[in-house]
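First the structure, then my questions, so here it is.
Here is chain A:
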Amino acid sequence: MTSLTLAGIRKRFGKVDVIRGVDLRVADGEFVVFVGPSGCGKSTLLRMIAGLEDISEGELRIGDRIVNEVQPAKRGVAMVFQSYALYPHLTVRDNMGFGLKVRGVPPHERRQRVEAAAATLKLDALLQRFPRELSGGQRQRVAIGRAIVGEPDVFLFDEPLSNLDAELRVHMRSEIASLHKRLGNTMIYVTHDQIEAMTLADKIVVLRDGQVEQVGTPRQLYERPGNLFVAQFIGSPKMNILPIEAVAGKLPGQPKTASLVGVRPEDLELTEPGSGFVDARILISEYTGASSLLHVQLPSGQVFLVAHDGEAPPADTSVGLAVEPGRLHFFADSGRRAD
Partner candidate 1 sequence: MGGLTQKQLRIVNQVCWTLALAVAAIPFVFPFLWMISSGFKSASEIFGSPSLVPREWQWRNFVDVFTYQPFARQYFNSLYIALTVTALTLVISSLAGYALARLRFAGAGLISLFLVSALMVPEEVTMIPNFFLIKWAGLIDTHWPLIMLPVFGPQGIMATFLMRQYFLALPRELEEAGKMDGLSRFGVWWRIALPMSRPALAAVAIITFLNSWNLFLEPLIFISSLEKFTLPLALSNFTDPYGTPLWHLQLAATTLAVLPILIVYLIAQRQIIESFALSGVKG
Partner candidate 2 sequence: EELRFTVWTGNEAHLKMLNGFAESFKASHPDVSVKFETIPPADYTQKLTFQLAGGNPPDAGWLMEDAAPTFANAGVLEDVAPTLNQAQGYNFADFSKPALGLWTASDTVYGIPFSTSPFVIFYNKDLFDKAGLEDPLALAAKGEWDMARFQEVAKKLKETTGKWGFEFKDGQGYDSRIMHALMPPIRAYGGDVWANKECGFDKPEAVAAVQQLHDMVFKDQSIVPPGEQGDYFSGNAAMTINQISRASLMEKAGFKWGIAPLPTGPGGESPVIGQAGIVVFTAGKQKQLAADFVAHMTNAENVAIAAQFFPPARTSVLESDAFVTSNKLIPAEQMKIVADAIAKGKVLPSHDKSPQILTAMKPRVDALWRPDANVEASLKAVCEAIQPLL
């Protein structure tokens, strides 16, 4: 009974519309990720679900209950903040036990539950420390631990990994994934890192300017982005886009309405000049160990990125670019996908 339903949700700050009508259903136990560029309203939406911002218009249900006017603490949600928001003056134990304490849970039960959560997150040895004595990853885990202790129905995460370095991010990402597997709760996760979104989500919600651009599984978004925005937002390095006129000859599977064609750097292959769908000249070839990233210039002057496995040709070589027909994405003038 911990599904979530957003119906026509809107949020105005003063005169500014920040969330402009969002409809969404999150099933019980689902891991939903909100992505979108900075300022698109991800945090705001999450905070509305938590009850930290009130809802200007629309209806929010958690389970069957309309919770628009329910106090945050009574919604059965827990939130992990980007800044972790660990109380600096409390030990890890007290940080995790804080919610139980204010709710009047008796000390011995509190102790038990905190320790259980700490065990789950391998925080046992750190219970007496203060947040300032912890590393980034440890803090992150304490923040999650604090959320777990309250046994919420729904977990909300607001960019929980953005303060960590790359290495740790990979690690914590997998920890969150396994946590979800273990607890099975509904989780809503905000990030603007699309790798995080791809790897974690059952379902991704792409937001832009307070509106939902596309909802789908990571694979759907990667393979069939609904529009230009989603196409360029998902995937890294981002999708190369080209006006369809710049290509000599008709492309396979090209729909009538299409005016732009997109192709991902990892889908491009180098061929002999003239044999691909377009020719190019290599500008820079960046060796990164496993593969090289080539910056190539098309005759139209545009620069494409090509992810190339193995030995790369030197700069200034002329090459052709080939691609499997199924890997081309076509878009109409309006930006919508055209098939």
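The rule we apply is simple: a residue touches a chain if its C-beta (ideal position, glycine included) is under 8 Å from a C-beta of that chain, and two chains touch if they have at least 3 such contacts; residues count from 1.
With respect to how the candidates were assembled, all candidates are chains of the complex that A comes from, given by their letters.
Treat the numbers as computed from the prediction; the structure is a model and nothing was measured.
The candidate list 1 or 2 contains one chain touching chain A in this complex, and it is 1.
In the complex of the two chains, the chain A residues touching candidate 1 come out as 54, 68-69, 71.
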